[in-house]
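Missing here is one protein chain; the remaining ones are kept as they sit in the complex.
This part shows chain A:
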Amino acid sequence: MIAVAAEAPLLDARGLSKTFGIVEVLKDIDLSVRAGEVHAIIGENGAGKSTLMKILAGNHLPTRGEIRMDGQPVAFASPVDAEARGIVLVHQEILLAPDLSVAQNIYLGRELGRGLTVNDRAMNEGAAKAIADLGADIDPKTVVSRLSIAQRQLVQIARVLLVPHRIVIFDEPTASLTPHETEALLKVIKQIRAKGVGILYISHRLPEVKEIADRVTVLRDGRLVASHAAAELQPADMARLMVGRDVAKLYPDRHAARARETVLDVEALDVPGYAQNASFRLCKGEILGFAGLIGAGRTELMEGLVGLRPAHGTVRLNGSPAHFSDVHGSLKAGVAYLSEDRKGKGLLLTKDLRVNLTLASLGKFTSGLQIDRAKEAQALDQAIKDFDIRTGTKTILAGQLSGGNQQKLLLAKMMLLDPQVVIIDEPTRGIDIGNKEQIYKFIAALAEEGRSIIVVSSEMPELIGICDRILVMRSGRIVGEVTGEHMNENEIVGLATGVTAGEAA
């Protein structure tokens, strides 16, 4: 566990920098990994963690800087090169073929053969052993689609570890796991470490970093801001280093919400399979947060509310009953939902900004039969100004905008409908700090105008920073509400996980 100081690191990176276009996403990062240690890389979304890992795993070439292994400079043109050197990456997303068995997935692309046929028996035995090595018990013949998320995660790890490896990179492996499953996974990682493997562990869940890491490196806005032995840092220190600025400055000043009339009243809403018996009220000019772990049913609850999923229950808008069977209905009633999946569900990436901006509100731009393109162009100019969308030319495609500008465009698109209730799902996912700050300002301004806002987010600091109240969901149910001085991470984590604050820390 304690690294021998004299021992040369397995991997030593110096001055790594990466530029995409004109945006410098990584600058002068030094990083080393020794055998038998867990080196955690922490930072907010957009800090550059993923880019750094992709460089080390051979997905990207660094713009500057060098990587040495065993003292020799190396360059990885592809993940295959990195694997040949013993560096393997466990992806955050589950990349398995759901219709194949566990063993077939583990050996996918490197099947064991026997003459012309595959050797299923050998592969099943190998897979069983690989899984047993991780301290788990899964029948290798089970079809993957029947496994839980945590089990799939383990199969994915087993698949990766089949490659002879010296360094394993885990990219936010616990993002979709329950606390219990996380505990089990951390045990697995400790076992891997005990075999003398070097581990890079990316996360922004600080308590688990504190538990597992030997060293911690903090990235912020693409720069390395600190690198310490884990023993020297408490989670609170890590948080301060990650955010790095006066947190109060990142979030806009909010006037305390006065008691105002209820705009949206949801009673016992069921979204079959995802959310049960959800009841809440939203007031005029209020920002209401929805916190919870990934998979708690927050997104699905909102999708059910606006008619994107089947849902039953009572919804009252301004006192009169409302039921939305599709988004057309909810938009017409003045309830807009901005999806967390901007690229997949929010914008047409291959179309230009004008088409995207007016897509949901074309009725306002149609005179007679014809779309008024001059009016559309005018609206685009206005949106670019109002929402500070940074774009070189207006004929750029939506897919060419940065994440932050895409989010601003999506916000502008929905605001053309002048909605009374705005539901924003993960408003700042994949967005850099500067744009984040602006988006928080926009959200606060919308509330100030008298609109009612729901923010669904997995970033607790952001919810605490901008919301008036926060509802916490767990396993499809709203399990509590935090307001005022109770709006802190401990209270929220406690409710979200069902474990009391003392145990979780």
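The working rule: a residue touches a chain if its C-beta (ideal position, glycine included) is under 8 Å from a C-beta of that chain, and two chains touch if they have at least 3 such contacts; residues count from 1.
FYI, contacts and distances are computed from a predicted model.
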Seminar exercise, completed: Given "Peptide/nickel transport system ATP-binding protein", "2-oxoglutarate ferredoxin oxidoreductase subunit beta", "Allophanate hydrolase" or "ABC transporter permease", the protein name in the UniProt record of the chain not shown would be "ABC transporter permease"
Exercise. With respect to the chain omitted from the figure, which of A:Ile149, A:Val355 or A:Val479 is a touching residue?
Worked result: A:Val355
Exercise. Among A:Asp30, A:Glu93 or A:Asp326, which residue is in contact with the omitted chain in the full complex?
Worked result: A:Asp326
Exercise. For the chain left off this view, which of A:Val144, A:Leu308 or A:Leu401 is in contact with it?
Worked result: A:Leu308
Problem set entry | Touching residues (missing chain, whole complex) on chain A | 308, 326-328, 330-332, 337, 339, 341, 344-351, 354-355, 359-360, 362-363, 366, 369-371, 373-374, 377, 381, 391-395, 413
